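With one protein chain withheld, the remaining protein chains of the complex are depicted in position.
Each chain gets a letter, A and B, in the order it is written, and its residues are counted from 1.
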Amino acid sequence: MRYTSLLACVFVVAAGAVACSTVNKEGEKQQAAQTAAAPAVTHSVTVAARRITESQYRHTIADVFGPGIKINARFEPEKREDGLLAVGSTQLSITSGGLEQYYSLASSIADQVLDPKIRDARVGCKPADPAKADAACAKAFISTYGEKLFRRPLTAGELDARVATASAGADKTRDFYRGLKLSLVSLLIAPEYLFRIELAEPDPAAPGQSRLDAYTRASRLSFLLWDTSPDAELLASAKSGAIETDAGLKQQVARLIASPRLEDGARAFFTDMLQLDAFESLNKDPATYPKFSQAVADSAREETLKTIVYQLVDKKMDYRDIFTSNETFINRPLAAVYKVPFNSTAEWASHVFPKESERSGILTQVTFLSLFSHPGRSSPTKRGVKLHEIFMCQPTPDPPPNVDFSKVQAIENGTVRTRLIDHMTNAGCSSCHGLSDPAGLTLEHFDGLGQLRTLENGKEIDVSAKIGTTSFSGAQGLGQMMHDSPDVPACLVRNVYDYGVGRSVDYKQMPYYQAQTKAFAADGYALPKLYERIVTSPEFFKVVLPAGAKAPDVKSAAAQSASTGGK
Amino acid sequence: MTPRFNRRSMLRGLLGGSAVCMGVPALDIFLNANGNAWADGAKLPVRFGTYFWGLGLTDTPAGGTRWVPVKQGAGYEITPELASLAKVKDKVSVFSGFRAIGDGKPNVVHWSGHASILSGIAPSMTGSFEGPSFDTVVADAIGGSTRFKQLDISPSGKSLSYSTRTGKAFATPEITAIDLYGRIYGEGFQDPNDPNWKPDPNVMLRQSVLSAVTDQRQALMADVGKADQVKLDQYFTSVREMENQLAIQLQKPEKCEACVVPKRPEEGKRGASVDIVNANNKTMARLLAMAMACNQTRVFNCVHTPGSSETYIAGDSKIYHQYTHDEPTDAKLGYQPMTSKLAGLVMQGFGDFLNEMDAIKEGDGTLLDHSLIMGFSDTGYAKIHSLENIPILLAGGANGKHKAGQHIAMKGESVTRVSLTAQQLVGAPVGEFGAGAMKTSRPISEVMA
Partner (left out) sequence: MKRLLTFGALSVAAIALACGSAAAWTRTYAIEWNEPAMYYGAKTGVIDPGADCPDGSNHEPDWVQELIKAGYTPAEAKWLRDPANPSRSPVHGQNQMAFRGKDRANVYMNPTSTPESGVFKLVSGKIAEGINLDGDEKTGFISPTGEKGIDNAFYKTLGCWKTYRGPQRLSSGALTFNDSMREGAWTIVIVVSGKGADPMNDSDVDVGFYMSGDKLVKDGKGDIAHDYTFRIRPDAKYEALFKAKTAKGRIVTTMPTDKIMLRDPSYSRDLELLKAQVSLQMNPDGTLKGYVGGYRPWLPVYQGWVGARGPVIEALTWVRLPDVYYALRRNADYSPAGAGGEKTHISFALRVEAVPAFVMTPDASKEVAAVESYKAAAVPPPAVPAGTFRIIDGLVPDPKVPFGDSLKVYPVPATIAAATAQNGGQ
């Protein structure tokens, strides 16, 4: 209840704008008058506007309207920031070309939702006369679906504007449903849907402090754990304020984590963290790697996600084991690349890499090996760099300009190790290559597609390495090194948190990361436990006011109306 | 009008002033801060067409190719069977090596190739697709505001179109120039200069959708940080650009500079020999090009000759289709000589078509510069109905979006990547195209500006 009044205060601005700038409909006047007369309310501040991702869009539409809705559109590219697209998404907007795409998509979704054959159940009410406007029915429809799409109840202004659209459309076309379609399209192209608008409000428990409002909390939980908009139960707990209590939050978190839909959240997170979007532009030279195809690329991506979901979500295994486990999943194209029989009649089958395959852990899957290679050969440097960046949160600076690449490119010359020695001994290069290359060289028994080999240009490949004082050999040695590295779980903790809150590392939070990492260890490095700890920690809902934003404060509605009404 | 105006009141009140076919006098109130939103909104519209010819081009496993250029990228050389494109070569990209992938479905001869290119799905049987042809998706995206959402022609005289929304029912094309003329310029034709004009009610409906969004602008922008403000500003700028485009469509069309209503053509000869088909094709191309310049349509499909083309050289008893199958590869030449000759003659049709479009000056370029035409065929090596190396060409600048004049060689890649590229170049809202092994979300970025 309290939240409704909180929201209303935000919308007084909208109502005011409508009232002064447009047709002065009777209803709007009344609405403005009502809101103006509301009791003291708080003033919210937008702390972030995060464009929803393609998969969040798809999941939301499927959840709101059913899985049958077809979505075919070109989504605007995303941007990686500090290792994560989720962090970059806070900087993205929608261009005019993008809006056209969203508009067409919205129109196509609305057509499917309001398909005459099935619309009755979805609309939930019937117009008195289908050839005329019916504001009551339209209002019911818009408020029901608006709440699901905007992830909070619609304000009076938002609702009324769309009821007006529906009515005007119905009048013009003599078709209630065409009017309704217009209002649905306007919901689907609204910034309140396409962006996750995160709001902060004054913290009643701590005067002068802010906190995320209840609906923003619900969204953070839902998008992190399920990669979709909050469901009805979560919205209800936001509405009642339960989510703002410890018990209420824990109850929701337990429910979300226990659900099979946690898989969606984990897939989305690891797709981001492992940079699987790189598959979109992956090319291999067909002469060198004839077995590579789009089917192999798609399969490799799925193999990695299936393995992670199985080990970390289903089996709740120790996160570090993904670097050493010899269990994976394969299909027919992957079996050909791994040179093993595919012994299943199903599309996918579990597979245990035998010892002689030299494979264990996700670093030895086609995904990592092929993504971080060149089109025609492997790249110990790329693999080493990505290994540190993705799994240890240790990005490598760009190489210095004016590098002489001639030595590295003469590939007919021995193994890559002999070629890279130059990098590791050259003072300008060694600080980075000395770190990246040894790790990458241990994976050299796998070519640029990830196929096992022991020779390069007729020479035995040496896969030994020494990092610091640790010596190890081959992919299995590397996997063990990763498994034992304290940086690896620490990096996951950081990524989960950053992904969830959409912000990159804030060094002031280092103690938080350290504490969480310690707890993660205590929990046996189980991912669901990590999720649970992070989303129930106060830091997950901590407000970081963006530059230029005023802190939320409590004002009287009358004062606010006066100050904004004339805009 | 109240002394203080806003966009909505302006939009409601405005019903005059700008054009679809040419640059418009600036209404400053619509310009964004940078002054570029308007210019974009008034840009010449992009047009899209598919152009099909039967039996591919000559490329034999025993010998050399007669169409695939050696040079890749920009500045490819003109090969014998592409000779008719020489004049517009820099506006045409050539795609070689692409294949239709059956996913275990049989090669439905003279059908699987173009069914795959257009629908993205390998067909199970001849005569139907298993999804819509993508030109209809493009027509939905860009063809809604013109008199004809799309026009279909079939100059070979066979009533044949591969454009379908259902996969089962195909468009009925115009098969003679006279019929095409009547359809475009006969009853219902409005000269763009004609003062008798009414706004399209659908545009106003779209406006009301946007106004529901913009109504909330102030509420949304009330208390945001700087970075978010910039983002949301960008969003609302995008909305405003769309509103501008709609406003333009609500205004009486101004004179279309390039539009010159053509004369009624002479009755053409009927027949399947390649000279007659090409003559009809050229006349129909001219009528169609002008229909686009006069803003009657933005999307078209042309079937020059069907999949198993029955065209022939007048006086020869053997048809093209038979030559492709029965003519041996000449040992010295390394290709099938008559087949190649016929391929060149058939391609003359495409050259003629593009030249007609390029002859219409529009804005600072030509109609071709503001269009994208996908030329393609049903097969690669026609002798065996090969689904590999099916020739596909993208012609026209697509309003600067197409980095034309390149040869893209990608052996073994799915034809649907070119289809997806074409759709995206003309702004169709399509992120993914095709099914099974031909499913792709990767356009060919090399040709996308």
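Definition applied: a contact is a pair of C-beta atoms (placed from the backbone, for glycine too) under 8 Å apart; a residue touches a chain by one contact, two chains touch by 3 or more.
Nothing here was measured: the structure is a model prediction, and the numbers come from that model.
Undergrad: Please identify which of the visible chains the hidden chain touches across the whole complex.
TA: When the entire complex is considered, the left-out chain reaches A, B.
Undergrad: With respect to the chain omitted from the figure, which of A:Lys132, A:Arg255 or A:Lys291 is a touching residue?
TA: The single option touching the absent chain is A:Lys291.
Undergrad: Using the document's definition of touch, tell me which of B:Arg217, B:Arg298 or B:His385 contacts the absent chain.
TA: Answer from the full complex: B:His385 touches the omitted chain.
Undergrad: Among B:Gln229, B:Thr329, B:Thr366 or B:Gln423, choose the residue that contacts the chain missing from this document, as touch is defined above.
TA: Within the whole complex, the residue contacting the unshown chain is B:Thr329.
Undergrad: One chain isn't shown here. Among B:Leu44, B:Leu57, B:Val94 or B:Val108, which residue touches it?
TA: Checking each option in B:Leu44, B:Leu57, B:Val94 or B:Val108, the one touching the absent chain turns out to be B:Val108.
Undergrad: Given the full complex, what residues of subunit B touch the hidden partner chain?
TA: Touching the missing chain: residues 61-62, 99, 102-108, 124-126, 271-273, 308-310, 312, 316-319, 321-322, 325-326, 328-332, 383-388, 411-412.
Undergrad: Tell me where the left-out chain touches subunit A, residue by residue.
TA: Touch with the absent chain occurs at residues 284, 286-287, 289-293, 332-333, 335-337, 339-345.
Here, only the chains that are shown with their structure count from here on.
Undergrad: Just give me the whole-number Å value for how far the CA centre of subunit A lies from that of subunit B.
TA: Using C-alpha averages as centres, the distance is 36 Å.
Undergrad: Any idea which subunit B residues touch subunit A in the complex?
TA: 4, 6, 8-9, 37, 40, 140-141, 201, 204-206, 208-213, 215-220, 222-232, 234-239, 241-242, 411-412, 414, 424, 427-433, 437, 440-442, 445
Undergrad: Would you tell me which residues of subunit A are touching subunit B in their complex?
TA: Answer in residue numbers: 10-11, 13-14, 16-18, 21-22, 43-49, 51, 54, 72-75, 90-101, 103-105, 108, 155, 157-158, 161-162, 164-165, 168-169, 172-173, 178, 182-183, 185-186, 189-192, 194-195, 197, 280-281, 286, 293-295, 545-550, 552, 564, 567.
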